[in-house]
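A protein chain is absent from this complex, but the other protein chains hold their places.
Labels run A, B and C following the written order; every chain starts at residue 1.
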Amino acid sequence: MALRMAMVGGGPGSFIGPVHRMAAELDGRIRLVAGVFSRDPAKSAQAAVAWGVAPDRVYPDHHTMFAAERARADGVQLVSVVTPNHLHFDVSAAALKAGLHVISDKPATLNLAEAQALAKVVAASGKQYGLTYTYTGYPMVREAREIVARGDLGAVRKVVVEYSQGWLSTPLERDSANKQASWRADPKQSGVGGCIGDIGVHAFNIAEFITGRRVERLCADVATVVPGRDLDDDCNVLLRFEGGARGVLIASQISAGARNGLTISVYGEKGGLTWSHEDPNILTLDWLDGPSHVLHAGSGYLGPAARAVTRLPTGHPEGFIEAFATIYRDFADAIEGRAGGLVPDIAEGLRGMTFVERAVAASRDDAGWVSLQGEG
Amino acid sequence: MALRMAMVGGGPGSFIGPVHRMAAELDGRIRLVAGVFSRDPAKSAQAAVAWGVAPDRVYPDHHTMFAAERARADGVQLVSVVTPNHLHFDVSAAALKAGLHVISDKPATLNLAEAQALAKVVAASGKQYGLTYTYTGYPMVREAREIVARGDLGAVRKVVVEYSQGWLSTPLERDSANKQASWRADPKQSGVGGCIGDIGVHAFNIAEFITGRRVERLCADVATVVPGRDLDDDCNVLLRFEGGARGVLIASQISAGARNGLTISVYGEKGGLTWSHEDPNILTLDWLDGPSHVLHAGSGYLGPAARAVTRLPTGHPEGFIEAFATIYRDFADAIEGRAGGLVPDIAEGLRGMTFVERAVAASRDDAGWVSLQGEG
Amino acid sequence: MALRMAMVGGGPGSFIGPVHRMAAELDGRIRLVAGVFSRDPAKSAQAAVAWGVAPDRVYPDHHTMFAAERARADGVQLVSVVTPNHLHFDVSAAALKAGLHVISDKPATLNLAEAQALAKVVAASGKQYGLTYTYTGYPMVREAREIVARGDLGAVRKVVVEYSQGWLSTPLERDSANKQASWRADPKQSGVGGCIGDIGVHAFNIAEFITGRRVERLCADVATVVPGRDLDDDCNVLLRFEGGARGVLIASQISAGARNGLTISVYGEKGGLTWSHEDPNILTLDWLDGPSHVLHAGSGYLGPAARAVTRLPTGHPEGFIEAFATIYRDFADAIEGRAGGLVPDIAEGLRGMTFVERAVAASRDDAGWVSLQGEG
Partner (left out) sequence: MALRMAMVGGGPGSFIGPVHRMAAELDGRIRLVAGVFSRDPAKSAQAAVAWGVAPDRVYPDHHTMFAAERARADGVQLVSVVTPNHLHFDVSAAALKAGLHVISDKPATLNLAEAQALAKVVAASGKQYGLTYTYTGYPMVREAREIVARGDLGAVRKVVVEYSQGWLSTPLERDSANKQASWRADPKQSGVGGCIGDIGVHAFNIAEFITGRRVERLCADVATVVPGRDLDDDCNVLLRFEGGARGVLIASQISAGARNGLTISVYGEKGGLTWSHEDPNILTLDWLDGPSHVLHAGSGYLGPAARAVTRLPTGHPEGFIEAFATIYRDFADAIEGRAGGLVPDIAEGLRGMTFVERAVAASRDDAGWVSLQGEG
């Protein structure tokens, strides 16, 4: 039997709402059956029709929904939180307190203080809490993590991670019809980080995910390039990892012409690996001595982590929706008590919020190298 | 309300069954609610559980299913045919006669005679019939077709299409546990074409789809390379299109190391285009004079055909399941009377069967150039 | 001491003349010291100045040159033949008879009869005769040949070789100022082959070079696409190699937008290799089971054949001139009696002429499969 899910947010005009819906249902493990898809009841109803949600399970607000669903024998078991950042804490905490598992879009909350508060709620709830750091759902990212963990590259020495977009090269947020741009550029909805909170955290997360090492210190140049913008749109950060590896993190939304270019290279003593989101089904390994290896998703020679999350034979591309669906499938496993999944949790949420707040503050104060330890 | 679908075939051990299920449901337009997923009732039940199909709608055979579903107020409206080729005709014809729409895996039937018979059933039924020539569901393949139709390349002069796999480089079919290999290598289940019927028809179909021109004549070298194999596993074909363009079609399942490499180049008087399945979200245009253009799926500058079938912003890869889902979405549109979709139909099924039979016969008889006209 | 070379042809307006000059001198093994660079004495003198050839060693015709140089103690030792095809035989034969080594641009002669006659002159002369099939000078092409010879791929089963250009998509040859186009399109200067003689022979040669197997039979579609053109500009050929491998050879000069796209894939029982001229410093190996390998020129792990002809460390691209220079260096080795070089010789010249004549004739007569044996 599929798990029953509600969604908060994600209705018409949202990019990520439909992705969550498709991802949650792709593997037949979860069914969307209830929701508050928009503050606007008409839009909420419109989403319900499109997604096959019964009209009587479309609610005016999440408090009402949680109460009503709790009263049903077939009430929802998990909630997907797909609102702008400033609502993440309130919705997630309420859901957990209502006894529901929560899977949330990133970042976890509006700021670090909220993330710390949410961590306590999660701990007290006994429920599962997951964050959709989508890129960790790609098979070849999991293969990369496994390769590093196995020591194939030797000790990690250097990490270069870049996440470049160009879509905020102009002040799109002034066009109120562009919801994607307007809420992201508004500190009240986004928090202190613009680009760094939107995509910088993905780069940070994938670097820690693949290397299995935490960033200990950073030196940041977090900038606002487009005149009049309230939040940062370009970030360049020097990193030091535990164990001594150095790194560079580049995140930008004003790299005009860039699409969604997340690329990471990890170099160890014996070789390096490179994964790029624009060609996600391959992983390249370069060696000090010997031919480069190109690993293809879906191949029998891959490790168990990658093979567990591939749906198709090699040569049949899987993409963003499938990676997203893997996070949901892992979350379903976690709810049902099966081992082996890799759902990013509140600890990674705290790491992300710590990264954003420290980098923004350090850059603003020209503070040079600052520590990332202690709170995340 | 989502359309209600039954599936015949596709249960445990099938590669393509789960793909049909995910593809049909991805956009929320269709729900799988009934099925005969396997001849083995236990396996059939197992698929039903995994896919959320109620136990009372899992049937012992398709005739029983069609009768029972017809009697229900909420009976199925369409049937997905996912069996080996030799059952396609019987299941499809029975479904159409039972008043159900049919969407079938390719090729349409076991042989040309069956395809001709099926065409008559389709015509008499008044129901929709669709074939999942998956590759025509990719946004950049539709963009390619639009570019050619718009005349951007000038008159088409040359087509090179190659579909190379390597997985049948050894006699896998002798391992009875390998269902994928064993039925494909068995003439009784596959028909007269091995590689040419399995993937050659995809190459043929995409060439006609993108160019909008029919192949008029061909000269074929259809071969069996792995000793002891009953059907062909390597095909090289010279083509002549209506309007005079020349072409080459290469299909192989013994190109060791090749994964699922479908690549097509179309050259006109002014420029050429290239699309490759291993990097499906781009389309490259090369011009007689001027920089090459690389078009990226999800971009605002693409034509209406591509934009209509893209789910994500540019830089977010879509893959095989999404392309497959587009065929299903177009089929849902066709059932509901909406215009604009591009579902391959029985006419394309006839073309494919004609291609397979003529190429196999001409190669066997060393017949040189033969006509493809008259029957498809 | 560098070998002393004369050149016939190659003056102002020639593409390939300057390439021969740079290639011959690159490694310091050969110096250009005399020549008949053009029929036009002013142009010939102009080339001499640009290339540092003394004015008194610029001659009105090749007969005069051979006689005069023979009389000098420091006379030339080898002659580079860079004229249009119809002069190859006369110049080459005269040089050989004058006791000079000859290195000639391809094809060897205007037609097969001339090639057969030249073979006799070569044999009688006791001098070295070489043909600049440039692509065999690339390190990764030599690595490919070595990999096949070593049996890494198992027995060869299939070859796909494509050489596509687009520059003759329009009737450039009608512009008399375009020397490159005009002589190539003139049967009196080019012979019976247009595209097939200009670039098809390169594709044919590299296929035989890498596989170490001769083509035994072919079935050809040799066409003239641009109206009014006298020679072919588009060729598609099915191949059968000795030992049973099948192949496809595609050569075109009307693939609009294509630059100089020579690509070859060779598939054996265990894996396949691919080399492409637009990215010549890598060689890709794909395996039935295991990651793909990408070999990079200049790497220490390459075989002796590739390492012998690489001038730079890995990551420093070498290109067309360097590959050309390798042919010249190998030729210098041959003259000086050093072993190990791989200069294409008159036997390969005969193969090329046989290929061109048989393919053109077979296609014209719609002869189906024809033999390539007996004469080349």
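Simple rule for what comes next: a contact is a pair of C-beta atoms (placed from the backbone, for glycine too) under 8 Å apart; a residue touches a chain by one contact, two chains touch by 3 or more.
Just so it is clear, the structure is predicted and the values come from calculations on it, not from any experiment.
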Answer for the absent chain's shown contacts is A, B, C
Among listed residues A:V91, A:A108, A:V122 or A:L153, the absent chain is touched only by A:L153
Only one of B:A177, B:V294 or B:A339 touches the unshown chain, namely B:V294
Of A:Q46, A:Q189 or A:N236, the residue that touches the missing chain is A:N236
Out of C:R21, C:H101, C:K158 or C:R229, the sole contact with the unshown chain comes from C:R21
Among listed residues A:L87, A:V248, A:V294 or A:A347, the absent chain is touched only by A:V248
The missing chain sits against subunit B at residues 284-285, 289-296, 299-301
Residues on subunit A facing the left-out chain by the touch rule are 153-154, 157-158, 160, 162, 164, 166, 169-170, 219, 221, 223, 225, 234, 236, 238, 246-248, 250, 252, 254-259, 265, 267-272, 285-288, 292, 366, 368-369
Contacts from subunit C to the absent chain lie at residues 1-2, 15, 18-19, 21-22, 25-28, 31, 50-52, 165, 167, 258-261, 277-281, 296, 298, 311-322
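Note that in this section only the chains that are shown with their structure count from here on.
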Residue numbers at the subunit A-subunit B contact, same meaning over half shared and different meaning under half, come out as same
Rounded to the nearest Å, the gap separating the Cα centres of subunit A and subunit C is 55
Dist(centroid_CA(subunit B), centroid_CA(subunit C)) in Å evaluates to 42
Between the Cα centroids of subunit A and subunit B the separation in whole angstrom comes to 35
Check: subunit C positions touching at least 2 other chains come out as 285, 292
